[in-house]
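Removed from the display is one protein chain of the complex; every other protein chain stays in position.
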Amino acid sequence: MKQNRQPENGKQPVGAQSPAARFVANFCESKLAVIGFIVLVLVIMIAVLAPYISPQNPYDLAQIDFMDGRLPPGEKSPDGAIYVLGTDDQGRDMLSAIFYGLRISLGVGVMSGLAALIIGLTVGLISGYFGGRIDSVIMRIVDIQLGFPAILIALILLAILGRGVDKVVIALVASQWVYFARTVRSSALVESRKEYIEAADCLALGTWRILLKHLLPNCLPPLIVVGTVEVANAIALEATLSFLGIGLPITEPSLGLLISNGYEYMLSGKYWISFFPGIALLITITSINLVADQLREIMNPRLRK
Amino acid sequence: MTVFLIRRFTQSILVLFLVSLIVFIGVYTLGNPVKLLVDPRATQEEVAKITRDLGLDQPLHIQYATFLKSALKGDFGNSFIHNISAIKLILQRLPATFELAFVAICITIILGIPLGMWAGLRPDSFAGRGIMAGSILGFSLPSFWVGIMLVMFFSVKLGWLPTMGRGETVALLGIEFSIFTPDGLKHILLPAINLSLFSLSLVIRLTRAGMQETLPLDFVKFARAKGLSTRRVIFLHVMKNILIPIVTVLGLEFGAIIAFAVVTETVFAWPGMGKLIIDSINLLDRPVIVAYLLVTVTIFILVNMVVDILYSLLDPRVRLGEKKE
Partner (left out) sequence: MTREESILDVKGLKTYFYTRDGVARAVDGVSLSIQPGKILGLVGESGSGKSVTGFSILGLVDHPGRITEGNLLFKGKDLRKLNDKELRDLRGNGISMIFQDPMMTLNPVLRIDLQMIEAIRAHDRSIDRKSAFSRCVEALQQVGIPEPEKRLKAYPHQFSGGMRQRVAIAIALLNKPDLIIADEPTTALDVTIQAQILHEVQKLCRENNTAMIWITHDLTVVAGLADQVHVMYAGKIVEEGVTGDVIDRPLHPYTVGLIDSVPGNNHRGKPLKQIPGMTPSLLNLPEGCAFRLRCSRADEACSKVPPITEPVEGHKVCCFHPYLPSPENRTA
């Protein structure tokens, strides 16, 4: 049964062990997922608190010293500060740059993930609930788009739209909404054939009421899984596009841009400028994927042993 | 079968047409290449002349009609930057990308299927767990960063392999190949590994999941009960069942690899069409962008068609003509 809901899903039937507690217990079955979750919380905290915990503000010109450029990790600056992860070509502390970059990468990833979720959810619900012609038209579009990898769709759009944060978000949303739409549509299709929806129909409840109050909660479990995975994908895709020079502008130095910036120095052995932002990116994506893997495991009753 | 092919073909034409329309409208309404082309100090008249020369003063639907007419003849106009036919430019770069994609898909098949089988046969062994952990990493690692790390480690640190370019090539049937020269092989190794990483992880997971799903089935036990060797049971009875989804995914992955070559080619300065498209996007070289997108979409459509046909050959239960909509 679909008992494994997110804790914030609110009203649960009283009695028995609360589903939220069971959800937590199930989640903790995998040590790797718990580690992933803890790391993810840390990463999010770093991103949110970046201005307060960074050794310096890497984009405040008064705080950076050009003379400190390209110092290897652990090196001291003349005024005594230690650059744990070295500095980039401008003399920025890499650790601070990574903290700030994390902020931008996570922000863009979460933002486009959410927007894609909302669009995909709406389209998927409509498609699954109404069926018929609307459904076949929407699904044909989805199928065609799914035939192409996300990066190609993003590439096409960015080639058309140009650069900028808003444009990257649009490209990410456009390349990812289909995954949500497909997921929601298939569970909405299954749910809308169940008796309780028929019963709600017979009670002449309004369409929107049925969609939102009855259908939506039952489509949530798979949606949460896809949402988590897609945020990770969005972060990776944004980093890739930024690395290619067609993503974020240099005024928004995400992790991808930091890596791209360090690439030219790497050939001369100054590895840290691209290496450490990459590690940060890797940690972020891996921790999200670990959490998503375990969520998928506990929300798919078919896989549970 | 023929019915299927015809229906598929018309559908593909439709998709191509739609893509061309979207791309055309998008590319041609946004951004003005004239500004990039002319000297900033040029006069109004000079700008107007160039605009006229490029046909950019015409209304959109006329521009599109002109475009479509020549596109059907394989002419996408001249590259604004290189001043040669855009399609020629793409076709010049295509073999390099195909070569890279081909080697990458070979790596995927040669490594992915055996590793996935191993992990599926011994899921609890150290190797099995290691393979799976590796494949999760392969999914999580952004491919451009892996490329950078490969360069850093094997080229900069160890100095074993070259960092960029195709190396020495040899011409066969008028097309340059890297894989047939020792130097070219050295050059293609890192980019191909980099490019194959994602599909490799995917194939490993798929093969493993297929093994684990198929092995407990009765027909496997029945095959063993007939006295067949383990090798025959696994490589014929189990594999033929698993191969069906794998072939599908490999086909789709070939397309994805062509698209992802954009990233790898940028990292390794591989002179393929992916590198070309990035440069063209940055320089707003419209004809090349449009030609690239249409060529890529065509490749995708062809690959999908081949996959469908292979599918029907592998699975006796599928008959293409009767396929339901």
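Labels A and B are assigned to the chains in the order they are written; within every chain, residues are numbered from 1.
Note that in this section a residue touches a chain if its C-beta (ideal position, glycine included) is under 8 Å from a C-beta of that chain, and two chains touch if they have at least 3 such contacts.
Not measured: the values here are computed from a predicted model.
> What chains on display are touched by the one that is not shown?
Across all of the complex, the chain we cannot see touches B.
> Among B:T108, B:N241 or B:S280, which one touches the chain that has been omitted from the display?
B:N241
> Just name the one of B:P59, B:G159 or B:P316 that touches the chain not displayed here.
If we include the chain that is not displayed, B:P316 is the one touching it.
> For the chain left off this view, which of B:I22, B:L228 or B:L310 is in contact with it?
B:L228
> Even though one chain is hidden, which residues of chain B still touch it in the full complex?
Looking at chain B, the ones touching the missing chain are residues 216-219, 221-230, 232, 236-237, 240-241, 244, 314-317.
In this text, only the chains that are shown with their structure count from here on.
> What residues of chain B sit close enough to touch chain A in their complex?
Per the stated touch rule, the residues are 15, 22-23, 26-27, 30-31, 136-137, 139-145, 148-149, 151-152, 156, 163, 252, 255-256, 259-260, 262-263, 266-267, 277-278, 281-282, 289, 293, 296-297, 300, 304.
> Any idea which chain A residues touch chain B in the complex?
On the chain A side, the touching residues are 144, 147-149, 151-152, 155-162, 232, 236, 239-240, 243-246, 256, 259, 263, 266-267, 269, 271, 274-275, 278, 281-282, 285-286, 289-290, 293.
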